[in-house]
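Only a portion of the chains appears, each positioned as in the full assembly.
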């Protein structure tokens, strides 16, 4: 009975909110903004189009995650991807954006923002809306990383709640610390340490990827491995995904979208280094792919497709923090090391820690997110300033500014503690209340039937549902 | 023998047309346009890139429609989607655009345009070409809506003829009435009723979606339900689609493309409210998804994936008319109601009217297209002007201008009558002549073999072709 009233309640809340919102921002139509800054047109156009590409990364994640898992769970994963975006957008609209980019006063400003809830009041402005859109698709990217690592055994209802919490709270607050004027970027001691600026993260190796990756780590640990994933002696069993074609399609889509993610993060086409960022993004992904292909070829005798796809993503994650401050050489090198990290990281998580991550999200996004933050601290070559082509030049260890690497290391530690810590608390609470895992019977049968009452491919004859993973 | 000559005839006609077209428009190179308006570069860039995204929606429709129908008809549906775009582009080039945006004089101008056939003469101008491209991808969107509702039993040849007629005639003439200076928008009594402007439709809830949706209604009625879709007592039988993965991939692609569809409809990046439009487009789709997910969860005990995907699309259709004139609050509310409408609409068509629409296109595009037109008349808040940030402010019922809702209601009634009426006549004529439906044997075997002589997935073992729908 309660459930029946949910839509009605949602509706009433919305109407209520509406009544209390007669104020408009400074420039809802954009006329003033354009008059003051004629470049606003090209910058809005650039930022929004790049934001659309980032939004499309949702399709890429959906394909990678679905392709790398079993057919019996395909509907469930697609739905999780669809709902983390939908719920996440609403949560970021209601709360997240205000915490991340809202204004607050005094010491609080270093911790979180506190204005612009529901994009109301002064937030009703074309520039704020532009920022919201671009940031929302980033928030959704962080959210969707987790679905892969927890795939094939996590309850759908739990995942919905998680989606709201990460988009409304976990993501925005760390995001504020880096991008919203918070302490990691702007506190005096951080600025001093960095040599004129605090911790930086151009497009979100830390803010988006490490954050998502370490929440994923907490989730994967708490939900536990899939049935049959590890033998009694702890040896992992490979559980191949049901469509390598779709998984690699997803890699292409993600790479495509990443060209919105990184170059778009200038928020301005008038920063012509967007071309350098695009080049770096391309080369790091390519280098990651080639290195992982060679490593798997050398180690297993054959080049491995899913690992190579993860090599692309690893390179992309790692270049994301530094793409605007390093040279193409450094981008290749960062991609090469990213490939090595993802190769070792997947092995370490699976063989040593026995943490079951069906798609490799923790190594791709978590570990390489950290590498991206540190790489920026190492390779920033002083060619480019902090926010624009003006300002203090960003310079890293190799170019004589070790303090900045220190600032980046602090940021890396903080994102790990914050994401893993809050993720752990969140999933513990969920486990103790509504539960995080489907029943054993449902897992064996597949979550598509159990959670959604359909199967993804009813016209195809399937192999037996795998019980111990070995037959799948 | 006749058929053998078709390509030759096509070729001759083209050569003929070519000979009679030595005239150029005012500015085929763009040099004059750019000199007069330096913003033309950013506005062309914006409009074309958004148009490319709209074109890509064809892939989204193809995936949604193919995913939600059976494997034995996959080639047929993909081909229908490919050909409604290809035939539609040529038809819109030859005739449609001239009827929609051409110039005509006197009272005729309120009914249809009559210049620029084959983009010839004065139409050979960079600005006209830009408009043509953006409008053509919209025409193709209207055309492709119908294929889903008539899927799995409609003859391919019939569908080709329909594609030409909708793109050349049905779509452009209603389009002229709203966007080309026609009577719904510009006739004196409509302007008076609206309070300074007639019926409006920013990006086409009515022009594109309701129009496509009600032609689809006529088509689905005349072609009749699929074999086995309704039991003798009228109870509908669910016929699940063959790939929920591809269906939801299609939803992501459509959402992505919609960010070209709505924000791009400013035709200008210098209208900075493109950011507001993007925000509204995002929120309405998200709200539609969440509401439908909750409704199906409450009603059936499990969140339904295909309905949730339709919830996204419903929210997007509904915000399309008003996206440039309402606030984000209103966008969420419009999306919420759109979700409720699609949920009830699908049920009503299936259970009460027994109209078989395999993908839910009529409820998504038709019903929510109407809702979009009305919602604009209700929620327009007077912040924005008609065409730009200048001009009379667009204001709806809730903000003191009930007359505008009246104008919108007239537009809604007209689009229903026009689309359903002409669609009905068209498919009746086709039924009486070449026929609209494949044979029963072909339908059971699948249209891929019957219409195209191939099967989509020859390397996979399929379940038995479903005869009564229950086994599929």
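Order of writing sets the labels: A and B. Residues in every chain begin at 1.
Definition applied: contacts are C-beta pairs under 8 Å (C-beta built on N, C-alpha and C of every residue); 3 or more make two chains touch, one makes a residue touch a chain.
Keep in mind it's a predicted model, so treat the numbers as computed, not measured.
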Worksheet item: In total, how many copies belong to the whole complex of which 2 are placed?
Response: 3
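Note that only the chains that are shown with their structure count from here on.
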Item to complete: Determine the centre-to-centre distance between chain A and chain B, using the mean Cα coordinates as centres, and give it in whole Å.
Response: 33
Discussion item. Quick check: in the complex, which residue numbers of chain B touch chain A?
Written reply: 39, 42-43, 45-46, 49-50, 53, 70-72, 240, 242-245, 248-249, 251-253, 255-256, 259-260, 263, 268-276, 278-279, 282-283, 285-287, 289-291, 293-295, 297-298, 300-306, 308-309, 312, 327-330, 332-333, 336, 340, 383-385, 389, 457, 460-463, 472
Worksheet item: In the complex formed with chain B, which residues of chain A make contact?
Response: 3-4, 6-7, 10-11, 14-15, 17-18, 21, 24, 28-31, 33-34, 40-42, 44-45, 48-49, 51-52, 55-56, 58-59, 62-63, 66, 74-75, 78-79, 81-83, 85-87, 89-90, 93, 118-120, 124, 126-127, 129-130, 132-133, 136, 156, 243, 246, 448, 451-461
